[in-house]
Structure formats: C-alpha cells, structure tokens
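All remarks here apply to the structure that follows.
A single protein chain has been omitted; all remaining protein chains appear in their positions.
So that you can tell them apart, the chains are marked A and B in the order they are listed, and the count of residues begins at 1 in each.
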Amino acid sequence: MGIDAQQQVDTQELLKNNIILTSIEKLLDWGRAHSLWPLTFGIACCAIEMMATNGARYDFSRFGSELFRPSPRQADLMIIPGSVNRKLQPLVERVYQQMADPKYVIAMGNCAISGGPYRDSYAVLPGVDSFLPVDVYIPGCPPRPEALIFGLLKLREKIIHPEKAVRLRSDGK
Amino acid sequence: MGNNSMAPGLISKISSRYFSMTILNDQHTTKVQVEENDLIYLMEELKNDPDLHFDLLLDITAVDYLDHYIVVYNLFSLKHGHKIMVKCRIEHENPSLITVSDLYPAAEVLECEVYDLMGIEFVSHPNLHRILLPDDFEGFPLRKDYKS
Partner (left out) sequence: MPRTQELHLNMGPQHPSTHGVYRCVLTLDGETVTSAENHIGYLHRGIEKIAESKTYPQFLPYTDRMDYLCPMVYNQGYVETIEIMMGVEVPVRAEYIRVIMAELSRITSHLVMVATMAIDLSSSTGWMYCLREREKILDLIEMVCGSRLTVSYMRIGGVSEDLPDEFIPGLRKFIGELPAYLDEVHELLTGNEIFQARTKGIGILPPDMAIAYGVTGPNLRASGVAYDVRRAQPYSVYDHFNFEIPVRFNGDSLDRYLLRFDEIEQSLRIIEQALDGLPEGEIKGKVPKLIKVQPGEVYHQVESSKGAVGFFVVSDGSNKPYRLHIRGPSFVNIGVFPELARGWKIQDIISILASIDPVLGEIDR
C-alpha cells in the first residue's frame, strides 16, 4: 500500500505542477481579459457616458471591447449603468443567467453600487450586488469615460490575477 | 414673461353655466375649480367651443390633501394661445372620477399614471392599469399615508 499511495501522491504532485496546463489557463485568461465584449444594456444616465466611451474620443475598442453585443449569448461582460428597480430586477437576472461563463459584472455609477441618490426611494434597489456578483465597482454620478476605462483595466488585472480579489455578493455568497 | 391667461369676459361666460365652478384668484394663470358632476361637461365645452378651443391637453396630475384629493388638468389652446388650469375636488375615501380620454386621447397614459401613483380610479377608462410600478406592487406611493 505504501508504494502505490506514494506513487499516487507523486502523480498528483506532477499533475498540479504540470507546466503545460497552467500555461493554457494563463493564456486563456489573458485572451479573455483583452477581449471583453460588453452587453448593450443601457439603463439610465450612466449609459450615456458608456455610449460616449464607445465613441470616437474615448474609444473603448482599443482595449479589446471592439463591439457591444446585444445578445447575451455573445457577450461576456455586463456593465450595469444606472439604477435597477424592482420591476427591472428579474429581467437583469435573467439576462445575466443567459450569458455564458465566464462572465463578469461591472457596477457603473452610484446607483448600481448602492442606490445612489435614490437610495431612499420606494422603487430602487440599494445596489446591484444584492442579487448579482459584482467584480468591479466604478463610483461616480456619472463616472467619466476615463473612469469606466480604468474600471475595465482593473477588471483585466483581476482576470489575469484572480487571486487578487474574490468576487462576493453583498450577502456574502 | 407672457401670461397666456384667458380674457376675463370669456371665463365669466362659462362660469355662469356651472353651478359648482369657482374662479380662483391667481396672478399667474387662469384657474378654476369644479365639482365631479360638472367636470366632464366643462371639459367638453372647453374643447368644443370655438372661442375657447382648448385642443391640447398638457397634463393631468393629482394632489393629496389628506381629507380630499384635487385632480388638476392643464389645457392649452393652440388657436388662441391661452391656457387654463382646471381643478376638481374629489373624496378621499375610494377616490374616483370620470375619464376624459374620450375627449383627449392623451389622457389615456396620464390617467394611468395618476391611478398608479395616487390610486384614483378613472371610470370608463379604456385600459386603466399600473403603468410605472410593477403589477404586484401594493399601495399607492404618492399618497401622504404611504409607508414603504
């Protein structure tokens, strides 16, 4: 038993340090990070800044987000620009579930982070992270296009080095 | 700033015909108040009389005064350039009012909004439904006694 067990342990060690698999994973992560395709989902005022980021001056495409895809099947990044209310929440969740893994969420603007100026309202949810796992929070009302680009670069860093930050929902899951 | 109020002769011409109508004192615009039973006749006259010709319904809204509601209609005449604010007082208990959407199709969405947020039922409205809030929302948020 001793020698077989030892052999098994050795094989496991070899597999864990298998250089080829780790490299492919790193390559895939690099590829994902440099070609995030956002979903067109403009909700409120932040969406206009998102549109401006896509325009000629701030040019989102030079960071790999060449196109905004309208279909959730073809997108891997969901930027949530604006306040989500109770009527819209099930639809946002449904669209998120329709996206294929691996998928990422950026909460853009104060309304998506915590409800923003509408936190006391009867209609608005206090932040998108109450039902979606958010990767990057971009504060601002609305955040400038440069802030959105910075958020995207932070997300890229997070994808390539996943150990840097753990994605959490506000209920801790 | 221009005033766009109605000529005083015009307004007294109509007020004599409606028992419950009062002309409110206001320096900014012509304001009248009527009771429920006279409202639809007044609105018909405001729209159809050629001297009045209020063809554009700008807005319908409502205010909760704790023991009654006031429903406010703002009308404008493209032909004559005058405007009027018509206020109608209704009960606080089970508030309801006749719709004006037969006269002004613009009222269809405006009355739905007042129903949705204030809970005032508009009788004979073609499609009264919750327009801004989810269908399963409980309560009427713009009422003063609404607790979220």
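Definition applied: a contact is a pair of C-beta atoms (placed from the backbone, for glycine too) under 8 Å apart; a residue touches a chain by one contact, two chains touch by 3 or more.
Every value quoted in this text rests on a predicted model; they were computed, and no experiment measured them.
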(request) From the touch rule at the top of the page, work out which displayed chains the omitted chain touches. (result) A, B
(message) Given that one chain is not shown, which residue among A:47, A:77, A:112 or A:159 touches it?
(response) A:47
(message) Given that one chain is not shown, which residue among B:9, B:50 or B:81 touches it?
(response) B:81
(message) To test your reading of the contact rule: which positions on chain A touch the chain that is missing from view?
(response) 39-45, 47-49, 51-52, 55-57, 68, 70, 72, 82-83, 85, 87-88, 91, 95, 117-118, 120-124, 141-142, 144
(request) Determine and list the chain B residues touching the chain excluded from the picture. (result) 1-2, 4, 26, 28-29, 55-59, 61, 63-64, 72, 74, 76, 78, 81, 83, 85, 104-106, 108-110, 113, 117, 130-134, 141-142, 146
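Please note the rule applied: only the chains that are shown with their structure count from here on.
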(message) Rounded to a whole Å, what is the gap between the Cα centroids of chain A and chain B?
(response) 48
(message) For a test of understanding, state which residues of chain A touch chain B in their complex under the given definition.
(response) 86-87, 122-123
(request) Spell out the residues on chain B that touch chain A in their complex, using ranges where they run on. (result) 133-134, 137, 141, 146, 148
